[in-house]
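This is the structure, below, for whatever I ask next.
Every protein chain of the complex appears in place save one, which is left out.
Right after this comes chain A.
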Amino acid sequence: MERITQIVDGTTLLDNFNLHIFEGEIMGLVSINYHGQEALVRIICQNIPIHYGYVYFQETLVNNYKHSSMTMNRVAVIEKQSRLVEDLTVVDNIFVLRNGFKKYLINPKILEDQFKQFSKELGIHIDGNQLVSNLSFFEKCVVEMLKAIVGGVKLIVIKDISNFISTTDLIKIHDIIRYYSTQGISFLYICNHHEEAFKICDRISIMKNEKVLKVLSKKEFKQEVIAPYTLDFNRIDSTTAGNISKEGILSFQNVSTDNIHNMNFSATEGECLVFLDMNNTVLEDIIKLMNHEISPNSGKILFDDSNYNDVLSLRKNICFIQENPIHSMLFKEMSYIDNLCFLLDKKYPNLWLSKKIKKSVIQEYEPLLGKDIYCNDITELDAQSLYNLVYYRIHLYHPKVVFCIQPFSGADMYLRRHIVYLINQLRKKKITVIILAVNLSDSLAVADRLMIIEHGKLSKEYHSREFQSFRENQ
């Protein structure tokens, strides 16, 4: 891609953007902020109109500012939103649903044999006749990659894979990427963290505000080289640590479910706990347990020193912040203040009738949220303001415990730092924060304790003073 500039509705999405990926290369792309990342992936996949520049694919000019053919390039994108058909089998997805599959009659046995060759090559054991809906995230990723390879794709874009693949599986995915790169397939590895990119990439482009700031070659993969382009995530607000009380608020005593085995922990008031699920198997069970969707097979859960079977108290005192909360937790049709007060009606049933309460909320939160609090159409606001809305909704409601599910997923560097600040704001109000994650991201910048879960069991526990040794072990 040479000097690509794309302007849509007066907004510059890419500005004089250059990117060169060689055959068999694993090119990294680390975004300081997200401006232009979506546009870049779209231009790589499809030859859509651009304002200036040239796009070459396999040394052929496929798109330029004079003429864009709108054709698709042989590129596959692997991201959290799977592009597989869940109700079809693995072999159907790989072979039948690919462009250029000529045969009308399908012989599953032949396809299965072909699939076996591929899986043997990779040392992966997946049943080709299994429905895709039964596969894990990792297996789906492998199947998507195989589908791309079988379909003759020359470039695979891997986007934020560590947000949904467990740490253990990420190593396996890296091995597969390396294997196919030696076969001549090129990769664009997009991720939030340079540490992750250092492990797998041959070169790394650092992107900020629609532009490439610097391209690092392998020998430049050093903390001091990248430091000028990244933000400091060391304890942003260390005052919160002193805010922790010794009183236990939530504890698991030998709790077992289908995926959890004898889990023991106790979270205290105002504490921030991070659960790092190395195999991505137990987080869903923890959420379901706290939602009362399932009950423990054995063991005991204590909430505020009483048994957690008091569903009403639990619902009142536990909140969740979903992954990508802008999309999953906000109501676009409601105003900012209505969104902010959304949970509060549990405490004040007359909230929607009385203007007094809303006025008082505005008075209290305007210094924190600024003029955005008066906004009627929240779709006009930027991501940071919407994250404020999500976290201050919880702040206003003041539950005893809040579960944050992958809070840093899909956030750029500035936003991640802001999320750390927002989590600390919750902790200042003595709300216990429990982060559920499959990758560490920036969780350690806010955590008091890190709990490592392996194969459904708590395997290790690190206190904040030991984080450095944990990082070194990684």
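Note that in this section a residue touches a chain if its C-beta (ideal position, glycine included) is under 8 Å from a C-beta of that chain, and two chains touch if they have at least 3 such contacts; residues count from 1.
What we mean here is this: contacts and distances are computed from a predicted model.
A chain of this complex does not appear here, and its UniProt-recorded name among "ABC transporter permease", "Oxidase aa(3) subunit 3", "3-oxoacyl-ACP reductase" or "HPr kinase" is "ABC transporter permease".
Within the complete assembly, A:92 is the residue of A:15, A:92 or A:412 that touches the hidden chain. For the options A:1, A:126 or A:319, the residue in contact with the chain missing from this view is A:319.
Interface note: of A:329, A:351, A:426 or A:452, the residue touching the hidden chain in the full complex is A:329. Against the chain not shown here, chain A presents residues 82-88, 92-93, 96-101, 103-106, 129-131, 287, 291, 293, 315, 318-322, 325, 327-331, 342-343, 346, 394.
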